[in-house]
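Every protein chain but one is kept in place in this view of the complex.
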Amino acid sequence: MARIGVFICHCGENISATVDVEKVAQEAAKLSGVAFAIDYKYMCSDPGQTQIIEAIKEHKLTGIVVGACSPRMHEATFRKAAEKGGINPYLCEMANLREQVSWVHARSEATTAKAIDIVRMMVQKVKQDSKLFPIKVPVIKTALVIGGGIAGIQAALDIANAGHKVIMVEKAPSIGGHMSQLSETFPTLDCSQCILTPRMVEVAQHPNITLHTFAEVESVSGYVGNFDVQVRLKAKSVDMKLCTGCGSCWQKCPNKKIPDEFNAGLSFRTAIYTPFPQAVPNKPVIDRANCSWFQKGKCGVCKKVCPVGAINYEMEDEIIDIKVGAIVTATGFDIKHTDFFPEYGYGEFKDVIDGLQFERLASASGPTNGEIRRPSDGKIPEKIVFVACAGSRDKAKGIEYCSKICCMYTAKHAMMYKHKNHDGEAYVFYMDVRSAGKNYDEFVRRAVEEDDVQYIRGRVSRIYEKNGKLIVKGVDTLMNAEPIEIEADMVVLATAVVANQDAESVAQKMHISYDKHHFFAEAHPKLRPVETNTAGIMLAGACQTAKDIPDAVSQASAAASKVMGLFSSDEMTREPVVAVVNRMMPPQFTTCTGCLLCMEVCPYHAIEREEILDRRTGEILKVAARVNAGLCQGCGTCVAFCRNKSIDLQGYTNQQMLSEVIALLNKPF
Amino acid sequence: MHKPTNTTHSPSLKKRMEQEIDVIASHCYQCGKCTAGCPLNEDMDIMPNQILRMLQLELPGYEDKLLSSLSIWLCLACDTCYSRCPQEVKLSQVMDFLRQESVRQNKVNPKAKDILKFHQAFLETIEKNGKLNEVWLTLNYKLKTLNLLQDINKAPSMFFKGKLNPIPDRVHNVKEIEKIFNKVRENEGGTKCK
Partner (left out) sequence: MQIGFYPGCSLEGSSKEYSQSLLAVAEKCGVTLEEIKDWSCCGASAAHSLNHDLSIALPARTLALAENQGMTEVVIPCAACYGRMAASQKAMLEDASVLKKTQGFIDMKFLGNVQLLTVFEFLQKYIFPVADQYIVNKLNQKTACYYGCLLARPKELTKLERPENPMEMEAVMEKAGATPIDWAFKTECCGAGFSMSRTDIVAKLSGRILEDAADRGAESIIVACPMCQSNLDLRRPEIKKQLKKDINIPVLFITQALGLSMGIPAKDLGLENHFVSTGKAVSCIVKKEA
């Protein structure tokens, strides 16, 4: 005999302002099978939950309905309360009176009537609920970190130091990411590579970390705790075991005119190359698209000069299969380049450069050995103009957001220039200065007060070239909108931070969400910033949104802690809301006819073909479908497609759905 | 000390503008790029971004200042501002609106009288002929401004180059043009083309 308890929540005023909650509780009490019904201001609060727990015990309830917010909000909360009260948590259902009633209707009798209808439906459903028990799946305690920049490195080290195995996959020939291209970092002005390279080496040497560089994720399938990942190890054409990193090959490579990505296009590299001297691993790869041997069948010099015979042109891409329990996505960001700006020259003025190019000029290991020189004629500029907000906060250019890091790095660039050229003039055209971190504003004030950087508030309308100089047309809005024209020797555009070009395809491979700018979506903007909506996949670093190094490192450690939480037990419990193909006694075994239409339509590949064999002869008696409870996400697509209703969803059975509809249509008098 | 006024009694200039043309004043975040690129930024009395700022702030006296400014008449509708504005504010349309309001409220800057007279002379010529006759336009403009000797030295060479045609080439159905002008005036409840 059903004894259902109904608990109607006011949700403060969220529900009670629109729905007559007392009436709903009163009507619920009249329903057959309902033994107890109350309303309360905040059902999810401690006293609210206590009421549920005590009511279950006192009235010997066999199931409960909580009329409140969306189950996505608090189903877990109330199921725990039900469990504490002593009944199976899956005998608790929620009637959504907030998102589906009070938030979408105005106060009226019809609105309250709708609320009552929904409660009545859920009471019918819960009467037919059966006890369900969470499914346990083993957790593979290996993490995959995609991306070897500072965020990926931090996450990998944290997870590895906690005793778990980590596989890191990095697309470039070396780890390090954009941080390895920087000269000095704010707000301390310490040398970027000096603080980064020890970490890079630690990753390479860590016993728990397996590093694959020049590799990309090919596909991801599976589910949290049990991901199946295919990684493509691109052919490096160099045998890493034999290569000693001596450098004879790239020193002799005749193909020296390939734009160097590490130096942001300011210099050239060879076809066989290591990206920078401190690369990890410090062994070269061949860029086959630009190699004469691979493109024209000529050359072969590197193979000839290699003292240990490590060059292997026949090497092919290799696809490996790895099984991991969690994935941290740390694929980083890109920036817009100077060709994005029609009013600043379409990228055709050599001395108009972007922020990363400036970093390479300022870097001791860069194309000018750390001297800031004009790319056009190599002269040292006497006047540099820095243009902040180049492309960011610009609806017309499609980038409405603020790129966060540019105010800080512009101040840094201006200071670096002044430190190297005391008599030089540095101007910054800005709209606002966003320097909100620890010691950040003090850093910008240093640029203005100690290093004499001239900050002018106003945006630059146009830059053009005349007689070897760059004419910058700006304005000082603080000085009564005075137009300001500067004849500069060099202009540095603080260009917008954007997602990587392949971010969309990476997100699709991982089945994670992304926004219109192709930044990956966090599960909740405030409360779950390092997880995605796909269980088991975490986010770290600038792939989520523009951020600086302190934030990237924090987020990486946070993502690592989520992974470690996942790995803290050997087994994971999964929701038992899964599909089940019916089974019965022989000779029928199941009503399933083995058409396997469900297998075709399952989006999670969770259904398999099963052969039911005669126990004595091994003869195949019947072919049927079978659901892998570990993979099933409970979407119900198979149930919709099954022609003879042989498959059903636990917790949302066909019978339950039908009885809800009947309850809705048959209003009691 | 300026205090923003509550203009609930009659719609402010900003509100009227936002109703009539496709510009929302609050979109402008005062970056100044328009002023930086405006070819007339050396001659204007109120800079383009300041015009938007005055519309936004709605302080007492600003409406008058805007409508009697020289800037709105100097604007050549070159659209350099609009083409570079990060917030896509159609500043040239704001200028057109302010010009029309300025005439409506009879607040045209004295230094802009010649420019206004030129536009008026132009429209009068169109209304009468359907097309522009440059001789008529010039004569009409000179009469309005009493600037009789301006460019008089160019007249002979222009005549010999065949660029002066005193006989107007009229549109055949010139009455249709007149009707258009009249209908537009009626729609506004009073002549605006003066």
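Letters A and B mark the chains in the order given here, with residues in each chain numbered from 1 onward.
Heads up, the rule we're going with is that contacts are C-beta pairs under 8 Å (C-beta built on N, C-alpha and C of every residue); 3 or more make two chains touch, one makes a residue touch a chain.
The structure displayed is predicted, hence computed values, not measured ones.
**Student:** For the chain left out of this view, which of B:32, B:86 or B:130 touches it?
**Tutor:** Once the missing chain is taken into account, the touching residue is B:130.
**Student:** Mind pulling the chain B residues that touch the left-out chain?
**Tutor:** For chain B, the residues touching the absent chain are 20-21, 39-40, 43, 74, 76-80, 82-83, 96-97, 99-100, 103, 114-115, 117-120, 122-123, 126, 130-134, 138, 141, 150-151, 154, 157-158, 161-163, 165, 169, 171-173, 176-177, 179-181, 183-184, 187-188, 192-193.
**Student:** List the chain A residues touching the unshown chain?
**Tutor:** 342-343, 345-346, 348, 462, 464-467, 471
Just so we're on the same page, only the chains that are shown with their structure count from here on.
**Student:** Averaging only over C-alpha atoms, locate the centres of chain A and chain B and give their separation in whole Å.
**Tutor:** Comparing mean C-alpha positions, chain B is 52 Å from chain A.
**Student:** Could you pull out which chain B residues touch chain A in their complex?
**Tutor:** My answer: residues 29-38, 41-42, 47, 49-50, 80, 84-88.
**Student:** Can you tell me which positions in chain A touch chain B when the two form their complex?
**Tutor:** Its residues touching chain B are 343, 389, 393-397, 431, 457-462, 473-477, 480-481, 483-484.
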